[in-house]
Every structure is written in structure tokens, then in C-alpha cells.
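First the structure, which I've put down as C-alpha cells, then a few questions once you've had a look.
Only a portion of the chains appears, each positioned as in the full assembly.
We call the chains A and B, going by the order they appear; numbering starts again at 1 in every chain.
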Amino acid sequence: MYRIRLEEFEGPLDLLLFFIQRDELDIYDIPIARITDEFLAYVRLMEEIDLDGVGDFIYMAALLISIKVRLLLPRPDLDEDGEPVDPRRELVERLLEYVRYKEAAQDLAAIHERRGDLFTRGEASSEKALFEEQLPETLVNTTLFDLISALRRVLTEVTEPPVHAVQHVEYSVEGQRQYVLDRLAQDGRTTFVALARHWHKGFVIATFLAVLEMARQGVVTLARTEAADDFYVALRRDDDAPDGANGALARQDEG
Amino acid sequence: MEMTDAFEDWMGDGRAQELERAVEALIFASDEPVTAGQIAEVFAEVSRETRPTTEQVERAVDRLNAGYEAAERALRIRRWAGGFRMSTTEEVAPYLKVYFSYERRRRLSRSLMETLAILAYRQPATKPEIDFVRGVDSDYALRKLMEIGLADVVGRSETVGRPLLYGTTPRFLEDFGLARLDDLPNLREIEELLDDPAFNRERARLLMLRGLDAPEPPAPDEPPDDDA
């Protein structure tokens, strides 16, 4: 048996086409018995090395065996006109159908390659930003797959118990409280992502807890941002602080 | 404007024209403002000839702009942020404003998409239900989806306080190319499509997403079903 590079054959049809081409077989007169034996040897080899997709090959091997058996029957199947049917015809049609799409795939690859020589406008010349404010949010260019992917995000988000995580890091909620106050004194209003960007995970968690604590105590106010996974953090103004909490620290918080 | 100099002479008209084409293409396609030096370098590398000077690149830009102006084109090459970039003329701004103000084919933001996904699979749902599934307040997202016409109020729940029930609109189906809600991939199909080990079927079940798996019995505390 020829040594075959396994990865060369994506599927059983590829392997059959390989046999046909290697032995220069007449596709309309495939020696099924011989091909079946070789195919089975290949499948056994696959099973040994536990290759993915062996099931597809086993299925095809079964098909080959059934063709082989039908070829040995004394009375061949007849079509509606009473003509004998070559049991191999269906397989040949399938192979040719596959070849047809392999050709089409090559055509597509060539088209794709040519299209790659044509460059569309780059970001430097993009003017969308100039008009961004007037861009309403609408659907469309969205695929159903996007919708499903969004559902996946909702269903797979891993929310670690933050208390547990904080135990293992050197950042304390109290320390992060001071950090947030310093940042707010400097920037007035900021976003959570801006506060926590590029920091260690423990830092992010401690900062997050500090912000939540401060919001609960009325030291800061939180507001939505455009991004779903971010929010604004601002010092609460005197006039809307419920208990006058940290009035001394409160400056403007708008803009 | 000087239209010839040693380089252009040496290059000949064809070479000068070729430089113009390279200049135009690079400025058009670049993701950041391109400098004259960068253009000269690329041109020299591709043509395997002497590197043009930055002045020669500048002049090519001038010639291009003069050509645009003469042909009354809507585009100009601007010198901005230390490099060149292409932009439209002020005269055509009104067209762009109108165009960009139309409802255009854009991706929905992540939060809108998530809210829409939950709504699609859990409708009719109340806002607290959606908030619960997402873990965040969905007020903005829900309002936005209604504005766009993808979601709408479809009734009132029979539970305490009779909160509003939300659902997707026919427009939603239309935009996603579906004939009916039934055509949405069900839970088993989603699992197959995503093939993500992290996709949590149990969580989906706990969150009472319906329509996901038809044969499943409804969870006991499922909110009343209006459109079943």
C-alpha cells in the first residue's frame, strides 16, 4: 500500500478521487473490490491513530462494501425501463458532483485572490466620525449568527465571586477607594474602564468593589455609557448627596 | 506651480504619472495619514528606481488636487496630522449629512444585540425578567430597540402590578430574514452552531429561555405565556 499523508485527505471522497487518479482508473469502471480493500486498509490506519472524522470514512467504507456485494449479485437491479443499473453509478454521480464543487471552490479562490488586489478606503480617509452624532443605531448588517453569539455571551459569562478573588491580591477596597477619589478629583468624571484599564485583574476587582461601595454611600454617582460593559463614575454634587456625604470632595460632575 | 524639475524630467511623463497614481492609491487606502517620506519609500521599493524626494511627492499631491479641482471632483487630498489624507469637499457635506442621518445598515451594539437575543428567545418578557437574564439594567437597550422598531410592547403580564410585556416585531423577523419566530435556531441547534463548551445549556434552562427546545416542559415559575 502506498504511504499516504493523512492530512491530505479531508474526506472519504477525496481519498476515492486520489485512488482514481493515482491508478488512472476509468471513473465509469471503478474496480470496486480493489478500491474497497485499499479504502478499508486506510480506515484501519486512521482508527489506529485516532484521527478525527473517521466516522465519515467508515460510512463510505460501508457504502463501498454494499456496492461490491451488489456487483456480485447474479440478478442486477433494474431501472424503471427494465435496464440493468450499475450499482456504481450513484457513487460516480456523487464523486462527480463533488468534483464540480471542488472546481467551483477553485474558481471562487481565484476570484477572491483577484479581489484582494483591490483596496477599499482606509480609516485615514474615513469621514464617518464627522457625522457620527447623526448616526442612528439600526439593525441590518447584522446576521442571525450575531444574534446567537450575543445569546452565547449572556449564557456563558463567568461571574467569579469577587470577595473570593480579592483575598488573593494585594489591592484592597479601601486603597482603591482613595485611588478612585484621586482620579475623580483630577478628572471630574471618568468611566470605569478608564479607571481600571491595563491593570491587573485584582486591581480591577478591588476598584470595582470600591466604586460600588462609594456609590452605595452616595459618594459617587454612576451613569450609563454607550458601551454596555462600561459606566460613568462621577463625584456626587452637594445638592444631590442624600446625607451630605463627602461634600468637601464633591466638585462639578458634569461634562 | 512648478510642473517639472530634474526628477520629473528624468522620470518622464509616464513616471510622474505613475508616482501620482501611487500617491493617490496610498493616501486613499491607508488607515492613518501617510507622510511624503513613506510614499517615496514605497514608490522606490516597487519601481526599483531612485527614491523621489518629499518635494516631488508634494508636487504629485498638488497635481492631483489641481486635477480634482479642474474636473470638479468631490475629493481633495488634505495635509493633516503630519501626513496626507483624502476627504470630501465642503460643498458635498449636505449629501453626506443626509446620507449618514438615514437609517443605515449598521451593526447593533453589543448591549442591544444581547437584549434583542433574550427578547427573541424569551418573549413575551417583562423588563425585570430581561434585566435579570442580562444582569444589568436594560432600560436603554429596550427603549432603543423599540425606537428602531425591532421590539414592542405586546401586552401586560397577569402577575402582580401587571408589568408590560415586550416582544419582537415583524420587522425583526424581516431584518433577520425569518418567516416566523419558530425559524429561530432552537437550543440544540444553537449548541451545534456554536460548538462552545462554555455554552451553558443548564443556564439557558434556568433562565427560562423558551422556544429554545420545544419538547421541554415549561419551568414551573415561568411567567404567563401570551403568544404560545
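Assume contacts are C-beta pairs under 8 Å (C-beta built on N, C-alpha and C of every residue); 3 or more make two chains touch, one makes a residue touch a chain.
Only a predicted model underlies this, so the values are computations on that prediction, with no experimental measurement involved.
Chemist: What copy formula describes every protein chain in this structure file?
Modeler: Although only one copy per kind is displayed, the whole complex is A x1, B x2.
One rule holds for everything that comes next: only the chains that are shown with their structure count from here on.
Chemist: Counting in whole Å, what is the centre-to-centre distance of chain A and chain B, each centre being its mean C-alpha position?
Modeler: From the centre of chain A to the centre of chain B is 18 Å.
Chemist: So in the complex, the part of chain B that touches chain A is made up of which residues?
Modeler: Chain B residues touching chain A: 25, 27-34, 83, 85-88, 96-97, 100-101, 103-114, 116-118, 120-121, 133-137, 140-141, 144, 148, 150, 172, 175-178, 184-185, 190, 193-194, 196, 198-200, 203-204, 207, 209.
Chemist: What does chain A use to touch chain B in their complex?
Modeler: 119-125, 127-128, 130-131, 134-142, 144-159, 224, 226-229
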